[in-house]
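Our next item is chain A:
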Amino acid sequence: MHDLLFILFSLLIVVFGVLVVAGKNPVNSAMFLVPLMICVGGLFVLLGAYFLAAIQILVYAGAVIVVFLFIIMLLDMDVEKGRRINSFAAVAGIGSSGATLGLLVLALSRSDLGAAGGGESALQGETIPLGKLLFTDYVLPFEILSVLLLVAMVGVILLSKKKLQ
Partner candidate 1 sequence: MNAGLTILEIAVVALGLGVMLLDLWTPTERKRELGLYAAVVVLGILGASFVLDLSGEAFGGMYVLDGMAMFFKRLTLFAMVVVLVMSVEVGDQLKSGIAEYYSLTLFAGAGMMFAASANNLAMLFVSLELITVTFYILVSAQRSQARSLEAGVKYLIIGALSSAVMVYGIALVFGIAGDLTFAGLAAKSAAHSGSLLFLLGVFFILLGLGFKVSSVPFQLWAPDVYQGGITPTSAFLAVGSKAAGFVLMLRLLFVAFPSIAQDWATLLAAISGITILYGNLGAIPQRNLKRLMGYSSIAHGGYLMMGVAAVSAAGQSATMVYLGGYTFTALAAFAVIAIVAKTVEGEDISSLAGLHRRSPVLALAMTLALISLTGLPPMAGFFGKFMLLKSVIHAAEANTAYYWLIAAAVFGVVVSVYYYFNVIRTIFFVEGNNDDAPIEISRPLSFSLFACVAGMLVLGLYPDAVVSFAIEAVGALG
Partner candidate 2 sequence: MNNLTLIIAIPFLAALGMLFLPRREKDLAQQVAMLATGATALLAIALFVKFETGLPGFQFESKIPFAKALGIWFHFGVDGVNVGLILMGAIVGFAATCVSFDEIRDRQKEFYILLLVMIGGILGSFASMDIFMFFFFHEFALVPTFIMIGVWGRGVDKNYATFKITLYLVVGSMISLAGLIALYLQAPEPRTFNMVELAQIFRDNPIAFGQQNLIFPLLMFGFGILVSLWPFHTWAPLGYGSAPTATAMMHAGVIKKFGLYGLIRIAVPMCPEGAQNWLPLLAFLCLGNILYCGFVAMKQKDLNLLIGNSSVAHMGFVFLGIASLTLIGVTGAVLVMVAHGLLAALTFGLSGYLYGQTRTLDMDRMGGYLNQLPFIGAAMVMAMMAGCGLPGFANFAGEAMVFFGAWKAYPFVTTLAVWGALVIGAVYMLRAIRNILHGEENADNKVSLNDAADWRKRAPFALLLATLLVFGFAPRLLTSKIQPSAKAIVDAANGIETRLVEVAQLDAPAKGGETDLNDVE
């Protein structure tokens, strides 16, 4: 079951990923992003990270993509003008990402991570320990993130408010 779900989610992730990237217009891409995020959440569930799966779906599918769609609608841009890509960019982009993939896979193939994953882990239903960790060891980055969110708020206001002094 686990394996089957993994294969399903993985395939979907890759397929939707390609669709997002290859989408004709931003709306399409954004729409393909939703199931992708859900599938990623599914993988998190498979890995036992339920809390993160929830956040993933809430934040990404619920918030981020909504904002994307909002903006797309706001700006009223649907189709890219002219050619979507130019050939040089395509060659360079696909070439370099392909090369990166090659490197990563090569590295992966050379590594011996063993077959530890998949089995029963001690990390089951980890929300509480995760919360503890977040508010003890990682409280400082957590607090810094709050500043970061504040910055984001301020920034958005600064960048989008109509009135200029």
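Candidate selection criterion: all candidates are chains of the complex that A comes from, given by their letters.
Everything below uses one rule, namely that a contact is a pair of C-beta atoms (placed from the backbone, for glycine too) under 8 Å apart; a residue touches a chain by one contact, two chains touch by 3 or more; residues count from 1.
As the structure is a prediction and not an experimental result, all values here were calculated from the model.
Within this complex, the numbered candidate that touches chain A among 1 or 2 is 1.
Contact residues of chain A toward candidate 1 in the complex are 103-104, 106-108, 110-111, 113, 136-141, 144-145, 147-148, 150-152, 154-155, 157-159, 161, 164-165.
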